[in-house]
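Just one protein chain is left out here, and the rest sit where they should.
Labels for the chains are A, B and C, by order of writing; each one numbers its residues from 1.
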């Protein structure tokens, strides 16, 4: 199928929130609205069931139901990556095959906590690849702030070299700009194949990362249109304009990049933008105070003004 | 129902392994054999679906199926505690109610990672108690080596005081002897109700912990008959005899207390004792080398000799 | 002495870098230049020998020598806080008394790693206060990203209530906006005395934090004039103007807030601004690549343009 992620995938893979009704049930009509909005914003792909998608708070049935619903709604217009990380390889296999059969474009895997050496990482991902089978493309998630697991550049290159199906890196180590540059320079060489690099970590350094060769972003910012425009402008050589646009949004990017709380902020903004019927986050999860709400009001107002002031 | 765990529960609650066939499927006939063996060994209770039970590698369906199978097999002869910890309160509720309806005696809950303050712990367990409902008795698992979450004595007392259903402590902080003494002395007072205290951490300090007032053990040692006898001897005042017996097993207790690897060792011993058809641990998981096997031979042989030498 | 920090201290306490020559020796003439620059920028205080000051890479003698040199150069014009955290209470006492005798205004103490309960934190800070003596004012550093130790609001309030000398909070938990609001609201009440709150964490949320009642900032941003102006504008009610100025610098604030690497960036900027003869960071420490240098060029150029565009 031509829609699988590959070593040249690029653009904005928006990480979708998982919409819930006030009572905590999956809200599939908000899901449809959200999917349509993402597509209209011009995203190149979508990622679901990641940490931001509250995957760990869904039942196995809900994960499958939500995954298939999204895949059907998108209906092949853009590739969909599904987060499948977990403690059990069997569960990972079951979910992966099920969503791939339904039309997903690949899966995203973060290492289990405790994989503290290169040897352990190599063994783990070898096992993952064997379990999933060679026909399932993998996006490697490098996110030490949450997993506690560190990847060296050498390990990333070795993993993509020795496991043909590891085609994409979700880069969110922090600080990680030099790491990104090195993966860019040291892959696509004689010995190591190219790797698609999409940046996460709330896109806090997106202009710098594009400059260093990132292929795009994979994050859940509540204004996907900014991500899309910044990537497009950058690609068409309008580097300053891209960064000016990004900087106008930076106060909000920073505000959303509050680990944990950021999810509640994103859902609130998506709610205010008319996409989610409810900003509900499943328990246990963060919620916004009154002060947070008025602070967000102010930041949204200021953003609007700044956007108007842009040339 | 009279079989619920309560503030006076005591004895040995053996933590059951989850038997798998070589192909990784649940092995229910080994499960029956294991349950019968545990009961014949004289255990006072059973705990299932904990970390040692590889709960995180089961699907939700398997967890339920295994839980109900055990509960049916035991058929009320001893109380059964079910591990239900997880990132989702909804899933916790679903599993808890399902097993309680089938006849479980209570559930065991460890805190989620990241609950780094007393305030967060209090809020979390309040939420857990509300979600499960007051009729579900809870065993609080204090296991910082794995969860990264520390409980002070003050927090434990507050939790059991403010949440009537938190009736039992699985004590496995380490070093933790003074903590155990303090919980024993500072509960069952005017202000704070008594708490049943069962010790985990492979029972490495069982004689000392019984002396300090523990009500028994909750661990998965592959020779449950030792745990039962040590607790019985201690209760009948034969303190030296209890410790002599324990010390004879101590080289093996220490050998099993190898975090992670210990599970493979336990399953291997249970396999050799004719209880598990296969010592299979689900992937990703530890396995024994040839050297480990011969080391275990030697330790088992030495144990047999020591037991013969006991008066 | 009137120059001690107290519960009403406010403004910008700049965290000073520790200047080294290329060969790694303390560079006291750059130190003088830096001190003069900070004072001319309008800072209200100075903090030395913190993590950003590479305190852990100085010998005890160097710490004392550097501390006294700064104190002499400042000569009472602003209060100086000295970082004294460490594994040994005796060493903490020795350094504290020595700098207080030389004219320091107080000391900053972060908890040792491993203090995972409120009880342990209370005991530790009680010991610290007794060891230092009641006449040494303390700034409590709440920085879990580095120490691994979490403070609840309740613990912070209890510490300042029960230890009169704990007068100031260096707030850098993250996310931490609600925590800041709560400490502000719940101190300065009948039961709990007021606490000075200065924000760290690279001042990434400075406008929001001032709005929530922070008394100022304690951080090492390489453009201290921005911090001073933002705090001043905010205090004089020019809230929008303060945030506009801040936002112009935000791309750089974000760039400096790269844990570890940020120190090398700050020293490089201070070097480019003519203050440090060398941007040297002691081994083992981060250094900038060529790409980092050109990225920094670009960010500095863009900052200059933005500042010109401000009304």
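Just so it is clear, a residue touches a chain if its C-beta (ideal position, glycine included) is under 8 Å from a C-beta of that chain, and two chains touch if they have at least 3 such contacts.
Quantities reported herein were computed from a predicted structural model and do not represent experimental measurements.
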item: Contact set of the excluded chain (shown chains only); value: A, B, C
item: Of A:29, A:117, A:236 or A:294, the one touching the omitted chain in the full complex; value: A:117
item: Selected from C:94, C:161 or C:277 as touching the chain missing from the view; value: C:94
item: Selected residue (touches chain absent from view) among A:61, A:101, A:154 or A:301; value: A:154
item: Missing-partner contacts on chain C, residue numbers; value: 24, 56-61, 86-91, 94, 112, 124, 127, 131, 282-284
item: Missing-chain contacts mapped onto chain A; value: 116-120, 144, 149-155
item: Interface with the undisplayed chain - residues on chain B; value: 174-175, 177-178, 181, 204-205, 208, 211-212, 243, 247, 250-251, 254-255, 258-262, 289, 291-292, 295, 302
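The working rule: only the chains that are shown with their structure count from here on.
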item: Inter-centroid spacing, chain B versus chain A (mean Cα positions, whole Å); value: 38
item: Between chain C and chain B, distance of the C-alpha-averaged centres to the nearest whole Å; value: 47
